[in-house]
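Missing here: one protein chain of the complex. Every other protein chain is in place.
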Amino acid sequence: MEKKLKVGIIGTGRIGRVHTMSIMNQLPQVEIKAVTDIFLDSAKEWAAQTGIKTVYNDYKELLADPEIDAVLVCSSTDTHADIAIEAAKAGKHIFCEKPVDLTIEKVEAVIEAAKQAGVKLQIGFNRRFDHNFRKVKELIDNKTIGDLQILKITSRDPSPPPIEYVKVSGGIFMDMTIHDFDMSRFLTSSEAEEIYVSAACMVDPAIAEAGDVDTALITIKFKNGVICVIDNSRKAAYGYDQRVEAFGSKGKVEIANDYPSTAVWSTEEGVFSEKPLYFFLERYMDSFGEEMKQFVDALINDKETPVTGNDGLQPIKMGFAAKKSVQEGRPVKLSEIQ
Amino acid sequence: MEKKLKVGIIGTGRIGRVHTMSIMNQLPQVEIKAVTDIFLDSAKEWAAQTGIKTVYNDYKELLADPEIDAVLVCSSTDTHADIAIEAAKAGKHIFCEKPVDLTIEKVEAVIEAAKQAGVKLQIGFNRRFDHNFRKVKELIDNKTIGDLQILKITSRDPSPPPIEYVKVSGGIFMDMTIHDFDMSRFLTSSEAEEIYVSAACMVDPAIAEAGDVDTALITIKFKNGVICVIDNSRKAAYGYDQRVEAFGSKGKVEIANDYPSTAVWSTEEGVFSEKPLYFFLERYMDSFGEEMKQFVDALINDKETPVTGNDGLQPIKMGFAAKKSVQEGRPVKLSEIQ
Amino acid sequence: MEKKLKVGIIGTGRIGRVHTMSIMNQLPQVEIKAVTDIFLDSAKEWAAQTGIKTVYNDYKELLADPEIDAVLVCSSTDTHADIAIEAAKAGKHIFCEKPVDLTIEKVEAVIEAAKQAGVKLQIGFNRRFDHNFRKVKELIDNKTIGDLQILKITSRDPSPPPIEYVKVSGGIFMDMTIHDFDMSRFLTSSEAEEIYVSAACMVDPAIAEAGDVDTALITIKFKNGVICVIDNSRKAAYGYDQRVEAFGSKGKVEIANDYPSTAVWSTEEGVFSEKPLYFFLERYMDSFGEEMKQFVDALINDKETPVTGNDGLQPIKMGFAAKKSVQEGRPVKLSEIQ
Partner (left out) sequence: MEKKLKVGIIGTGRIGRVHTMSIMNQLPQVEIKAVTDIFLDSAKEWAAQTGIKTVYNDYKELLADPEIDAVLVCSSTDTHADIAIEAAKAGKHIFCEKPVDLTIEKVEAVIEAAKQAGVKLQIGFNRRFDHNFRKVKELIDNKTIGDLQILKITSRDPSPPPIEYVKVSGGIFMDMTIHDFDMSRFLTSSEAEEIYVSAACMVDPAIAEAGDVDTALITIKFKNGVICVIDNSRKAAYGYDQRVEAFGSKGKVEIANDYPSTAVWSTEEGVFSEKPLYFFLERYMDSFGEEMKQFVDALINDKETPVTGNDGLQPIKMGFAAKKSVQEGRPVKLSEIQ
């Protein structure tokens, strides 16, 4: 057997464990050489169960391990950029969870560090790899629906995060819409020119007190002329709502949610079916596996990663434009955001 | 048998004939006493076929007929207001096709004339009576989806009207979106406060040359806080696309298009079904019947009409706000429109 | 205007009135010259409302009217055959409601009478003209699904008829399945060779006491090799259930029920939609119009009627075979039925 690719995982919380399972289940050519977490005991217990042999006390030790080819940055958001920069300097390829950082400067610094070090950088915008969104992308790109004209993204969470989290999240546009901003760039293959937001706090007044909104309608003009609208809510009573409709000169494509079963039952009371999959991990499980597959493929076959550093940067800029639009009640050009 | 309600129909084009059939098929308590049309020969031929006995040369003769209780104004848009005002003065109840007029002044004059004369006035926003939209209204009003927060209206025509028509139509917002403006008011039970439009000419450059757009994304803030988005295209390759999604604190409701059949077929090439009903008359046939039923009910039982003069006025104002938003590239308050 | 086709309607109950409306609404070339009903007062009142001028006391008077070209036999089932035979002798074309009769002899007598008189005969199997079933027929006939192999018909009523009716109905196979027998012949374009039934009384013991079953699974081998299964129930709690699935060498086609609206709503409790259209008249309204159109077309243009006398006969034979199969617990060949 040829030499395996060796990776280290920094942060063994929920998403770090998901990536671990993706690698173990489907990427026999990859070995998870070591993990690290600030909650050391929990990390050790989990590593023992999964057969991972090395658990470092500090991510710096992991970065110092010369056998490790690549790292997955799965720590808390505020640490992403610093760790990624250090990883680049240590010559490790980097898979970094989103958002890379809440400031433009730091995201640019990560991109620059990776460039200087000549290491690959992939950002964890997993939805691009989802079976439904991928099919939409395919039908847009192969011109089945002609030239894209209108893009509508529905993205609603089943329930808002804790208020303490809302306060440090950078706000709905950085924390939640950021995925939709990425999706809009992915599907239009273009960059945003201007953003207008109509938003309000309708779900929980505590969110307003924390200086944020929880309901938003975001209109984006793209450079290639496509008009896009995203609608967000922090709380959809029926569960996680993740859909897209793309309309073009020759037709449209829509995707529905995924459901636990296809069962439809009819009684004297009406016709019924199940609610959409509620939990994002369950909903997007296949996408996490696929993004890891493509990250490893980029490393082994020396390709560009499918989600680049710039793909991490642009949605942050869009988030700032969205915020500004809410504050000033007017459309904001991306060129206003530095 | 008790005395029949006697109506006169002014204009025997497509829509005048639809209303005639609605009356003949389902309203035995109504007699179509007379019709009038500027194309007299065609009107006479058609009247003979349908058993309508009187065809006047001039609508003024029809208005002078003392036996006639109510008129249906189905002539060309530019004549609606003048005829309606005269009809009011002649003491006839009025069913007036939409738009009443392309100016705020004239619509207000019609409303005033009806008020002065004490006659009933109903505007022909038929979609309110459609089986699908009615169900959405019901589920909003009975709070099945809680408090309405986001309203999304998709309204796309199968193909643009002739350029000559575009030039006199008042533009897409007066001609096409006007139905959606009405629907947004109907479903939110509120009035628009501010409108922002992102629009372009994507379908046919001739439309741009005529000074109009053919693709638009319209964001509306309503006074009760609901955020609404309408997306319009003059050309949906797959046919007439008429849908709504209403999202509220307790859930959502969506409607799909209507189709010629429910057949779904699966072959080696994929899974197929029919395109949506293409023609607005076919798609909305039941709604025309229902609006006529309710007009007659309002007359016979002396109720308020279900679509009032003000319901004819507000969408015109929204249309002006939308136009202004496109021209000035900013959100426009309805209070700016006089 | 050319001379109108003049028809007489024998029986002004529910179905007679439906045909009247179909003619009045869409067949200006047809005049309803006279009607007759054993309930004379009710017939007269209704005729006055609809503008029909002549109401005869007796159908024999109607048949004696030399101006009448064709009759619609819409009286009670036990009178169909005798009236149709008399009508043939009087030289009238015949549209006869189904079933023509509950005996093979009488149906054959009607066919023979029409043949002798040289008049056209159409049987009222309206479902052939329904938008959904027609589409299935089209996709079978144009070989979109290749050669038909398996045909599955689901046909369930919303609730059983009164027990008094069950007793005289000829049983479920004559009264309810007869439509499905016709559909199976229509879609396969073939004749039944053998029928096997698995049936029981599950809905109401009173039906068993009346000597009938209320739930049945009917397997039919057709002469062209197609295998067909029909499932019937007298009571579907959720309403009228009328579907077909056709499976062939190159694919399948399925039809769903029709619904009052396309609304789907989602709440914390699940995803909901409306029950199928409950009432057969509402569900099949378009088919009644279409069958009348084609009857008139056959008369005016001297074509063969789309549902012939033999189409009225064969389902009766299939009904007898089905009964025999239940009684003897074995597959029964159609050749056993005389």
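As written, the chain order gives the labels A, B and C, with residue 1 at the start of each chain.
Just so we're on the same page, a contact is a pair of C-beta atoms (placed from the backbone, for glycine too) under 8 Å apart; a residue touches a chain by one contact, two chains touch by 3 or more.
In this text the structure is predicted, and so the values were computed from the model without any measurement.
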item	value
Chains in view that touch the one left out, judged over the entire complex	A, B, C
Residue in contact with the excluded chain [from B:85, B:207 or B:237]	B:237
Among A:94, A:114 or A:145, the residue in touch with the chain that has been omitted	A:145
Option touching the unshown chain, where C:25, C:79, C:190 or C:219 are the choices	C:219
Contact with the hidden chain (one of C:233, C:287 or C:305)	C:233
Contact footprint on chain A, counting only the chain that is left out	1, 21, 24-25, 28, 48-50, 131-132, 134-136, 139, 144-145, 250-258, 260-268, 274
Interface with the unshown chain - residue positions in chain C	146-147, 149-150, 152, 154, 156, 196, 198-200, 202-203, 215-217, 219, 221, 225, 227, 229, 231, 233, 235-238, 241, 245, 247, 249-252, 329-331
Touch list for chain B against the chain that is not drawn	237-239, 266-268, 270-276
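The definition used in the following text is that only the chains that are shown with their structure count from here on.
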item	value
For chain A placed onto chain B, the superposition rotation in degrees, Cα atoms, nearest 5	180
Chain copies touching (chain A, chain C) - same or different residues, decided at half shared	same
Innermost chain, where centres are averages of C-alpha coordinates	B
Maximum centroid distance from chain B, chain identifier (CA atoms)	A
Mean-CA-position distance for chain C and chain B (Å)	39
Residues of chain A engaged with two or more neighbouring chains	237-238
